[in-house]
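Here's a slice of the assembly, chains where they normally sit.
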């Protein structure tokens, strides 16, 4: 998963009639607005360097007009950079000749366009099969495969319609199916879900994640929907005015925005769904390691704990309330701790999203233990943590408990 | 000049003269233009047009007023009707000895086969005149579609029984086509046999020998049979002399007696016309240049056509 | 069973009388109304004469200056303007100035007339399929009926001369601009039209602000073709009494003067190119950036 597949180095793009003349201005750091005003040229990208790894879903976000589409179009060289390199699998794609470029586009990449880019004179089915047609796949085979994808995107019955007869979202799905139908290694998806309703959208998201997991496709995905980005993205890059502001894993961006821009960007996200338990849980302070009731009581008394998690060499055992143990007869102290001694089983997994654990956490008197698949106690989740994470404020640093409450 | 113009110009304001596209007609039109403008103070406009368009227009509209050189054989029906209806009238012959229509072969062929100068020789060497458009046949180039000579050619073709010798009468489509076929043949020294007429610049340029058909011209037979569409039994005859007339619209003739007098007398013979055409050909001159050349070089020819004062006025303008 | 090899035909006498009837009918018509029709066209004729005289009377240097100026104003291209100037000087130098002015005069009027009539007709045609169905065959006839054929009646009606020439040229040259205006408007993106409609445009506003600008490339192609065809008719016009560059061409043909034909033909071509480049450059300049400058 860590091999670099697409690498971009010092990419500059200036739109206009004589970009080379004014590229120095962009390098000198003049603002996009100034450059536009002075030269009539629009700054598309400024000094972008990136590394996209094989098999990841890489999400690109940013304000409208920040250069996302421009960037993604460089990857299959629909746009030539004003300066800089785009390297795919070690190959600088600017050095490809026409035939190589064609082969590269056929095999390596397929793209979903922001404005769909459907062939108005092809039926839906022919549109979907277009990538295969280009590769010379026999008509029957490509129709079959296209039909499969047509059904997958929920357009069964529309195969003989023309794009102009479809609704916006249906057209977008045709574009999507067309890109998926080619089995290209890298999928470039420019706001590929923007016209879809939530149901189909989440289906498509699942499908995408499945594709990536099963077939190890690399997916470069532009979206304006932070929830979506957080849900499917392995890493997220944030652009502003053609510059790369931050790249990182979703939680990282959410919890450690580098500046106000990113912070305001992520402010509105549905944290309950975006954040997983491990990103907000606290290290366990109330931990004992006992086998018998006596040991447990002793340890708890020493540490002055009313409540503790018992973790021994077999991993997490359960939560213990001291009061309850102390009610027991001393004779039982030497007994092994058993089911009855533990609190009713309420554990959450570190990978759960917060939304899934809201009720458990709120219902529980004490912080909920966070236990991973191997049965190891990873941390605890208190109501306070949850409230803090869910309220609209960003958490400056989840490691250190902050007291700020709205 | 002014005084002359004033005295003469009372009824001659706007005159239109047809300028046909072949050289002699163009020459005439320009000569008339210069003389009418400078001698009679007319305001002259030349309008181009081919024979029929001009004739029709004259008959139906009275414009152009003057057709200085009209080969009337070609439009005889229309013209006669116009005369009958009082729309146009003949004024004088612009070619005093008439035009010469004939069948021709190039001189270089006659040099090679002297017998080609006769119809018998042509028949004998029929195989020379290959028709590329219809392999296996020989070709006699006829007269363009719709021209009156087309009918005459067809009838003569029948009379000469050329078809029996493998000839086919080919329609060149237009005067230009006909001229082109001669030019091509001549430039490449290829065989050519067909109809043309003189005086023309073309025949000045490409030396041709007229084919002796072995019979006299017979105007009577020509006008009753050879020149008619439904001629039952044509005889071989030479072409009679072609009438080349100056024709004016009655509208004009009734208004400009002085000019009419001039038009009635002015005329050139074939010899001089050929000379002039040769000069024009040599200089690739158009009618206008030719006209000035004529007026400058041959005053003795044209001064008698007009009164003295007019002649002086014209000379002054040259 | 002669019909097996011979197509059943009207016999000769039937044919003749049919032809005679038509001919006589037309000639009768001409005698009766010719005068009226001629008078109707009188102002046009006067204008044509006036315009030609004007061009001829203008000193050559002034004329060249004016033409270069017009080119410069329309096209804003120094290269083109200089080219026009040089071409005109060459024409003058080779002795074709007067004929060129005559042709320029007629063709200017013909082209303007064709465009001024053609574009509205094209617009009308684009409005309804029914109109299109009616007009299309008329255009077909105008373009393929040999000019000579309709020139016969026109000459009978109006005589030879400028008006007949103008009618012949306009009839022949007008169809492309009509057809391509129609096509261009029909090809305008439906979405844009719909957007305009949603703001309540009148049909005039729709036309001016959306349809015509977006149909411009096609309309300009039509104008280009119209100019080309008008100029290709110069020779035919000179067959019925229009002076200008056509006449020397005709003379050249009859005498097989290659050079004379070529020179005068080239002058016609030069006029065509001037007309075309100036109109195209003007259109392009006044047109907006539709395609965008994707790189």
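To keep things simple, chains are lettered A, B and C as they appear, and every chain counts its residues starting from 1.
In this section, a contact is a pair of C-beta atoms (placed from the backbone, for glycine too) under 8 Å apart; a residue touches a chain by one contact, two chains touch by 3 or more.
Remember, predicted model here, so these are calculated numbers, not experimental data.
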Full complex expressed as chain labels with copy numbers, beyond the one copy shown: A x2, B x1, C x2
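By our rule, only the chains that are shown with their structure count from here on.
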Chains most often in contact, by C-beta pairs: B-C
Centre-most chain, if every chain is reduced to its averaged C-alpha atoms: C
Far-end chain from chain A, centres as C-alpha averages: B
Between chain B and chain C, centroid-to-centroid distance (C-alpha), Å: 33
Averaged-CA centre spacing for the pair chain C and chain A, given as whole angstrom: 65
Euclidean distance of C-alpha centroids - chain A vs chain B, Å: 95
Touching two or more other chains - residue numbers and ranges from chain A: none
Complex interface listing, chain B residues touching chain C: 16, 18-19, 21-23, 26, 46-50, 53-54, 56-57, 60-64, 175-176, 179-180, 182-183, 201-202, 205, 281, 284, 286-287
Residues of chain C touching chain B in the complex: 30, 34, 38, 151-152, 155-161, 238-243, 246-248, 250-251, 253-257, 259-260
